[in-house]
Structures are given as C-alpha cells and as structure tokens.
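Shown here: the complex without one of its protein chains, the others still in place.
The first chain written gets the first letter, and so on, giving A and B; residue counts start at 1 in each chain.
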Amino acid sequence: MIPLSWYLAVAAILFVIGFYGVLSRRNAIAILMGIELMLNAVNLNLVAFWRYTQPDQVAGQVFAIIVITVAAAEAAVGLALFIALYRLRGTVHIDEIDLLRG
Amino acid sequence: MTLQDFMPILPEMVLLATAVAVLMVDTFLGDKRWLTWVGLVGVLLAGAATYWLALQPPADFQDMAASDAYTAFFRLVILVVTGLGLLMAMNWLEAHGEQQGEYNALLLLAAIGMTLMAAATHMLTLFVALELFSLCLYILAGFERERASSGEAALKYLLLGAFSSALFLYGIALVYAATGALTFAGIAQKASLSPLFLAGVGLLIVGFGFKVAAVPFHMWTPDVYQGAPTPVTAYMSVATKAAAFAAFVRLFVGTLGVEKSAWVPALAALAVLTMVVGNLAALSQHSLKRMLAYSSIAHAGYVLVGLAAANTTGTAAVLFYLLVYAFMNLGAFAVVIALERQGEGDVTLSQMRGLARTHPLLAAAMAIFMFSLTGVPPFAGFFGKLYLFQAAVQANLTWLAVIGVISSAVSAYYYLNVLVQIYMADPETPPTLAWRPVLGLATLVAVVFVVGIGLFPDFWLQLALGGMRVILG
Partner (left out) sequence: MPYGYVWLLIMLGLAAGVAMMMMFLPLLLGPRNPVPTKYEPYESGMKPFMLPRRRFPVHYYLVAILFVVFDIEILFLYPWAVILRDLRWFGLVEMGVFLGIVLVGFVYAWRKGALEWIR
C-alpha cells in the first residue's frame, strides 16, 4: 500500500500550487481556480486521513463531500459576481478594478 | 431519530422556513412591502424559540451543535442584529429599487450561518456555517449591481474570503490528522503539541483572523466596507464579528484551552497589531464608511485582548463587548444610511457639517454612538472596554491592557472629529437626509440599548458570564 505521507505530499504540493495561483494571477477567474485547487488539496488530505487513521468512521469522507458542495457554491456565486462586474466594467482583472482606494 | 432530536436547532429551522417563505412570497405575490415584515416575524419567532430553549436543560444536536447558555447569548445578539438589519434596509431598498425578496432572504440565511457558528461543536458544522454566512454576504456586498464600487467590493470580499476559507479548511484537515477527531470534545481529549497540530491551529488562527478582520489579515476590510451597500456594511461589520468570535472563543478557549500556551502569544501579538494599525489608519480617512471600517478593525483588536486573556472574565467580557459593539456600530451606520445620497453609496466627513443645526435628533444619536465607540463613561462602550482591559490585567497581560488604553485614546481623535464636524462646523451645503420612519425606529432601538446597557451593565455581564460558564465549567 502506498504510504500516507505520499498522499499528504501530493496534497501539500497541490495546495501550494493553488496558493501560488491565487497570489500570482491577475484575472479573477484564474484566482478562483487557484482557490478551487486549494480546496481540492484539502479534500485529498481529508480522504487520505480518513482512510489511514480511522476507516471505520465516515467523518472524513462526508467532510470531503460537503467541501465539494461548498466549492461549487463558491464558484457559482463567484462567476455570477464576475459576470455582473464584467457587464459594468468590461474587465475582471483585479489590477484594473481599483475604484476603492484610501 | 425523532422530531424531538431537532429541537436544539429550532431557531435555525424557524429562520430557514422564514427565508423560504420570503422567497416564495416574493415570487408569487406582487406586493413587496410585506417581505420585511415576514422576515421580522420569523426573527421574532426564532427569538421566542431561543428563549424557550434557554429555559430547557442544555442539549446537543447529534454532537454537531450545542444548545446551551453560550449559544443562546449569541443567538440573541445575532437575531437582534438581523431584525435591525432588516429594518434598516427596508426604506433603503425601496428608495434604491433593489430586489427586496432576495435581500431579506439572504440576510436571514446569513443569520442561520451565524447562529450555527455559535452553536457549532463539530468542525463540519463550523465550516458549513462559516461558508453559509460568507456566501450570503458576498452576494449582499455586490447587491447594488449598477454601482461599480459595490461589485468591486463583492469581488474582493469573495476572493479573499474564499482564500481564507481554504486556509481555514487546511487547518481543520491538519487538526483532524493530528487528533483523529472532528468533534470539539474529541479534539480537546487528544490535543497535544505535535507539529501537525500546531500547524493546523496556526492556519485556524489565520482563517479566523481574516473573518474578524485582524491585522495583518485585514486588507479586504476597508475596501469591502466602503464599497458594499451601507445597510449590508452595517450588518456585516457587527454580525460577522459576533459570529466569528463566537466560534473562535468556543474552539480556542473552550476546546484548545488545555494547550493555551501555544496560541495565547499569537493572539496577543495579533491584538496589538490590530489595535494599533486599525486606530492609526482610521485617523486619516475622509470617507465615513472607510473610517468606520478601520474603527471596526480596531474594535476587533480590543476583543482579541479579551480572547488572549483566555480566562472566564476575559471571555465573558468578549461576549459583553460584542453585544455592545453590535448596537453602537449599527447605530452609527444607521446615521450613515440616513445621510447617504442616492447612488453614491458613501458619505464623506464634510457632508456631515452642520448636521446639528438641521437635524438635532439625528446629530444627538450620532453623538451617543461616537461617545460609546470611544468609550466615554455613561455609555455601554465604556463598560465593554473596562471589562476587557480588567481581564487582561488579571491574566498578567498588563502591557496588553496599556496598549489598548493608549490606542483607544488615539481613537478619540477621529470619533470626536465627527462630532466637531456635526456641532461646530458650518454647513457648506445643508446635509440632505433620506430620513424615513422605519430607519428612525432602528436608530432609536440602537440608542436605547447603548444607553440602557450603559446604565445597567451588570445584568448583561451576568448573561455573558452565564454563557461562558458553560464553556469553561
């Protein structure tokens, strides 16, 4: 069986890639994709921990399902907001969206 | 399972039914005037359910959520704030021609998430509750679709909020890995200072830091608070803080209290940064909403002082302060709503000039809120700060209390500057007023509570202590 640490390493790398995407991208949709990547990394973690530490309880698995749902809801709300903003401003580049400064 | 098992989450179910009812009334009946009142009736029913539950012995819902005195305290705070939020938005929505049904339904759904935050005793409930109210608030922040700054606020709030949720979630996963438990009770049993556990706790602090707007995780706050529609800003500035701190206290002081040494230094550092940066940045603001945003950051700092004290008096002071802060900040924002000009979505300090001449009552209300936010004795805000800083001294964190007092003295400058504008300055153009009866009612309620809690602080402190005893035994 593949040791647990391998799954954790993959999840950590996935998380860091998502993290990098959030920090480096300037397009709001790409940032959202980075966030989704981070959430999926956590899912991998949750399922791996569930499988290796307590396969008799389903808590970790159920948590992963809920996280998938939340990620979908977040994407739906996010994309809807982006569309509304795009109609108004013609862009979703966060550098060009800078009305609020102080 | 029987119907009886659902009783501990009765208030949330009432709120859910109300939100659904609001949506259906909005869809099938043409008359929009009823929507606010339907929502308000639901909030009152949920309040009655909370009261009834508070008389029952503590119960829990499948190890997921607890209904005890602590939950009841925060349910009370959040329901009152939600009721006031519905009232404050009513005239505003009419005047702006916005979707009333969606607004009220989203506000009620957010309230469910917030009360569940206080009730959560399981990481799953905590996460779902957090996301539920966050998602509703993202939409509400972008509610004025014709105003570009509203959409911008929503975009920034969503991106940073979702980012912080992902970090928070990773923290949950690491704590799960270290302890093998997701219930708070299970985590408390297995808590140990392993690297995995500490990394998880660190990420949880970051996640909560984002939600309560603690420095250095506050970057989104000024932009979002300024850009969002004012009634939404009012609601989220107080309700989000109450909900996030409710879960923060239950999880950290209650569950992770055994490993206090691991997180108290981190929280003390956060508290210092938050108080100092929030107050200093607020000094140079011209926009009233932006100033109140920085002031809300500073207030999160004061609350963190109580959390860092991590004893019964400190955390009871946190509860008390969140209650007081809800009324004084909502009240201040109600005045901003009244002064806001159509389509601008913001009020500058100079727009407040000479308000006392044209609208003495409104000016007096604003004066009360500003004095209370500063922490001037007869008002509720003074007792809130007093209890917090006292608790810090008791917990041998005197230096923290000293920094708190100094920074709150700095805050007097910008709060009193508002009053100088209102009472001393001559109006360039007389302030225009979108003054309407329901908004006036909401302001009046806020004034009554700010003065009332200031006159009888002990009753409310006892309530808070009663809630904390559930957690700390």
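Convention: contacts are C-beta pairs under 8 Å (C-beta built on N, C-alpha and C of every residue); 3 or more make two chains touch, one makes a residue touch a chain.
Please read these numbers as outputs of a predicted model, since none were measured by experiment.
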Here the chain that is not shown touches A, B
In the full complex, which of B:Ala95, B:Leu193, B:Val420 or B:Val448 touches the chain missing from this view?
B:Leu193
Had the left-out chain been drawn, it would touch chain A at residues 12-13, 16-17, 19-20, 23-24, 62, 65, 68-69, 72-73, 75-76, 79-80, 83, 87
At which residues does chain B meet the chain that is not included here?
1, 16, 20, 23-24, 27-28, 193-199, 202, 261-262, 265
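Quick note on the criterion: only the chains that are shown with their structure count from here on.
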Sort out for me which residues of chain B touch chain A in the complex.
123-124, 127-128, 131, 135, 138-139, 142, 145-146, 148-149, 151-156, 158-159, 162-163, 165-167, 169-170, 172-174, 176-177, 180, 182, 222-223, 226-227, 285, 287, 290
Given the complex, residues on chain A that touch chain B span 8, 15, 18, 22, 28, 31-32, 35, 38-39, 41-42, 45-46, 49, 53-54, 59-60, 62-63, 66-67, 70, 73-74, 77-78, 81-82, 84-85, 88-89, 92, 94, 97-100, 102
